[in-house]
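All protein chains of the complex are present and in place, except for one that has been dropped.
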Amino acid sequence: MLKIGIIGAAGLSGRELLYWLKRHPKVTVELLTSSKYQGQKVSDVFPELNGYAQVFQPNEIDVSGCDLVFLAIPNQASLELVPKLLKQGTRVIDLSGAFRLRDTEVFSKFYQLSHTAPELLEETAFGLPEFFKEKISAARLVANPGCYSTGALLGILPLKDLLAKLDRAPIIDAKSGVSGAGGRVEGDTTNYVSVNENFKAYKIFAHQHQPEIQQYLGDLSPYQTGVLGEVIFTPHLLPLNRGILSTIYLHFSEPIAADEIRGRFSKFAEGQKFVHFMEEGCLPDLKVTQNSNRVMIGAESDDSGQNWVVVTSLDNLVKGASGQAIQNMNLMFGLDETLGLL
Amino acid sequence: MLKIGIIGAAGLSGRELLYWLKRHPKVTVELLTSSKYQGQKVSDVFPELNGYAQVFQPNEIDVSGCDLVFLAIPNQASLELVPKLLKQGTRVIDLSGAFRLRDTEVFSKFYQLSHTAPELLEETAFGLPEFFKEKISAARLVANPGCYSTGALLGILPLKDLLAKLDRAPIIDAKSGVSGAGGRVEGDTTNYVSVNENFKAYKIFAHQHQPEIQQYLGDLSPYQTGVLGEVIFTPHLLPLNRGILSTIYLHFSEPIAADEIRGRFSKFAEGQKFVHFMEEGCLPDLKVTQNSNRVMIGAESDDSGQNWVVVTSLDNLVKGASGQAIQNMNLMFGLDETLGLL
Amino acid sequence: MLKIGIIGAAGLSGRELLYWLKRHPKVTVELLTSSKYQGQKVSDVFPELNGYAQVFQPNEIDVSGCDLVFLAIPNQASLELVPKLLKQGTRVIDLSGAFRLRDTEVFSKFYQLSHTAPELLEETAFGLPEFFKEKISAARLVANPGCYSTGALLGILPLKDLLAKLDRAPIIDAKSGVSGAGGRVEGDTTNYVSVNENFKAYKIFAHQHQPEIQQYLGDLSPYQTGVLGEVIFTPHLLPLNRGILSTIYLHFSEPIAADEIRGRFSKFAEGQKFVHFMEEGCLPDLKVTQNSNRVMIGAESDDSGQNWVVVTSLDNLVKGASGQAIQNMNLMFGLDETLGLL
Partner (left out) sequence: MLKIGIIGAAGLSGRELLYWLKRHPKVTVELLTSSKYQGQKVSDVFPELNGYAQVFQPNEIDVSGCDLVFLAIPNQASLELVPKLLKQGTRVIDLSGAFRLRDTEVFSKFYQLSHTAPELLEETAFGLPEFFKEKISAARLVANPGCYSTGALLGILPLKDLLAKLDRAPIIDAKSGVSGAGGRVEGDTTNYVSVNENFKAYKIFAHQHQPEIQQYLGDLSPYQTGVLGEVIFTPHLLPLNRGILSTIYLHFSEPIAADEIRGRFSKFAEGQKFVHFMEEGCLPDLKVTQNSNRVMIGAESDDSGQNWVVVTSLDNLVKGASGQAIQNMNLMFGLDETLGLL
């Protein structure tokens, strides 16, 4: 049995890790921490998670007995903690954004933080298993992808051979439930009466997942920002708990046959455990992925065949965070990629 | 034109006062305050309230130029401010709970506060216009009723002549939208993901509106706590923005004819501007009162005629708070009771 | 492996059966029917249920190859189909209300239907495993309880030895999400704009679960309707998808010590797999039972100890319908009661 630690187990991602790990047949949660609830029993804070007898520990606990530690804490806390954990020889999956961007200047601009461990960036695996399986398997440190980035990259990268034919930057109009856009952090943004019966765009041209999407598009496809400019990414806040729907606009310099587009998505999905491409005429809504680790994808074109709209759906707390982290854990320890997940 | 001040104009009740007063033909809002937003323009904080050119002032401002001041601030702040305002000669409508209970020991128990102005309690008018019109008209200080109390009292008191036939304490099972149960105060209670797709009871046998309901039932009806015990009141939190539905259980020692019950409610409603009693077979939902100052009431009995269920619906921010406050203002200044309201 | 058939597999309860049975290690879904979707693939109608390769069959299909058939169809359809299935030798769990009430006159009154198979009522097991385990295990026909009845009975019956001390009929003020109160049936009642931001009571003194609660209270406890009258039950419609919270008011003729009440609930819960009694000062909300087969219960009294409020929470589609049905199936076939459930 793998011995697991969770730092920040009482936030939304941490709680979601607890939910899934409880059913994982090869894992025991050895310790879990929470600054807010330290000293309280898990089952008192989350009565729905019956079966955890543990007590929340302080975040500063010694994790050296763990095979793997999940970090579900703010960016700055991860930045400080990761180097210490790696020195102790513990493998780490970091759910924050601290180790996703290679360019520390871009990191500073979007995260308003100086990067204090740039020496780790090269070896860090980006935890998108559909594209980085090998590096993840061998990694000491996995940077779990942003929820929006997962939805955008899995909607574009299956077409990577065709991206050279794009004549405009893709536009990603993304809509997230509250748990993917601030979560349980207190504040006006996530207050019930502010969100309910409301909808808004936020952080236009300024969201930290935009450079993340851009970087991995550049790494994995012939996409040239020099020619097309950067991808345009607009996040919105939906009045619901969980789920991200991304509407992605692609414009090609020539018509692309439906078979070509659909064929590439289908073939890609066949090789993956959690990616499903929907039949012609079908587009995913949020229901089809809620409470699962699946990504579901649909695509439609106009009559010209030059304009394509790709729609991706995922659960931001599962495939967009904790489920994907467990998928990465499975790979890191040679387990079946799907173990413990749905 | 009446010159009005609002202390605490950026909270939910304060904002609602602004919404309605903007359309009131006999009122100018002379000044408005907010500790959180002081210095900011009203129209920047609430873009939907276009038309207010004012800037939020600090709460400590001099209000001596106002004919009337609404207080939409926490209990303790009201407790401290009211005596000062009255000394200046300003009339006050207090939307907090500070001056509703006559018994200062009960007040201490339910509000966890010592009452520092007990000398004002006797002269304070309880701002339920359906029962205290005269006292309100002449009052220097009106204690605007609690939202739950309004829904409970208007569902029971129209039957006051029959209450001597009750053989059990009424049970009031009340359900409130978020703005009536904590509002925009930050915290787990009103966080979106905590409230959405959820429902719960809270403060069972401990809510501060229970003694308020009890006191005015005792004042206005033959209801005897010595015999029946106190009313039982259970508030619940609904996943919606506004509205309170109260399901009130009455058990009489003998059958009461439907005509008697319905007749009393109908007659009562006829004499009131904002009370509507629904036809037989109809019960109000929340939609029928949202964004209006109305209370709507329905009643049904079982075959025995001894068990009656009364359902009342109101908008907690309007008839349960700011609308009722404006209704009281109209009475205090000799205006038509309905002016500026729907 | 048990061979299972589901008649009416595309309704809300049917779909929920599919969701849970997919993970059940001892079951294969042999056939499933839907009048609306017959001929369509399960995975096309419910993309989230990937893994079902089947096609919906017409309701009139031959089920003789099945060890057990679940009926998730309207009352009248169950009434007609059950006798035929039993004659074929198939065991049946009926999720409708057709076989829950022993008194066919009461049945006619509340269901507006004549009972055409009264000869089966005596042998039918009421599928509340916490009280009828033995009869369920041996039954040919299990009448799966109503969702409201489950929440009410599990909040009252653990106190059955104390019910002789009640001096009033219990009042059950119940609130259900939309899937428990009409579900996906088309109509004004379940239309989005009618339900969202709204709340209402319905079928006061007229809901078909009232006599169901009454019957089993009478069977299993010393409760006397001759003295106290019938339980009072008021259902309400919550603007959310799933969950039932029942607020139950009990008044005893003498004070009952907290230890007595809490002790009885705790002892009862210890003997059950899916019943949890919460610690003092805690009451369940809906979140703690959503997507699980659990019932969670809390209780509080006033200072007198004569008034008790019991709050129960369950997921109407799981413990209130399909999860409980699977729990019953497990018992009928000698499997671990918890198999396939959470």
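The chains carry the letters A, B and C, assigned in the order they are written, with residues numbered from 1 in each.
One rule holds for everything that comes next: a residue touches a chain if its C-beta (ideal position, glycine included) is under 8 Å from a C-beta of that chain, and two chains touch if they have at least 3 such contacts.
As the structure is a computational prediction, the values presented were derived from the model and not from experiment.
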### Query
Which one touches the absent chain: B:Leu86, B:Leu113 or B:Cys282?
B:Cys282
### Query
Given the contact definition stated above, which residue among A:Ile171, A:Leu220 or A:Leu342 touches the chain not shown here?
A:Ile171
## Note on the structure
Against the hidden chain, subunit A presents residues 168, 171, 173, 175, 194, 196-202, 204-205, 229-230, 232, 234, 236, 238-243, 245, 247, 249, 251, 283-287, 290, 300-304, 306-307, 309, 311
### Task
Considering the whole complex rather than only what is displayed, give the residues of subunit C touching the chain that is not shown.
12, 178-179, 183-184, 186-188, 190-197, 239-241
### Query
In the whole complex, what residues of subunit B lie against the chain that is missing from view?
44, 47-48, 50, 197, 276, 278-279, 282, 284, 287-292, 294, 296
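FYI, only the chains that are shown with their structure count from here on.
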## Note on the structure
With centres defined as CA means, the chain nearest the overall centre is C
### Query
subunit B to subunit C: how many Å between their CA centres?
38
### Query
Using the average of all C-alpha atoms in each chain as its centre, how far is it in Å between subunit A and subunit B?
46
### Shared-contact residues (touching 2 or more other chains) in subunit B
194, 196-197, 239-241
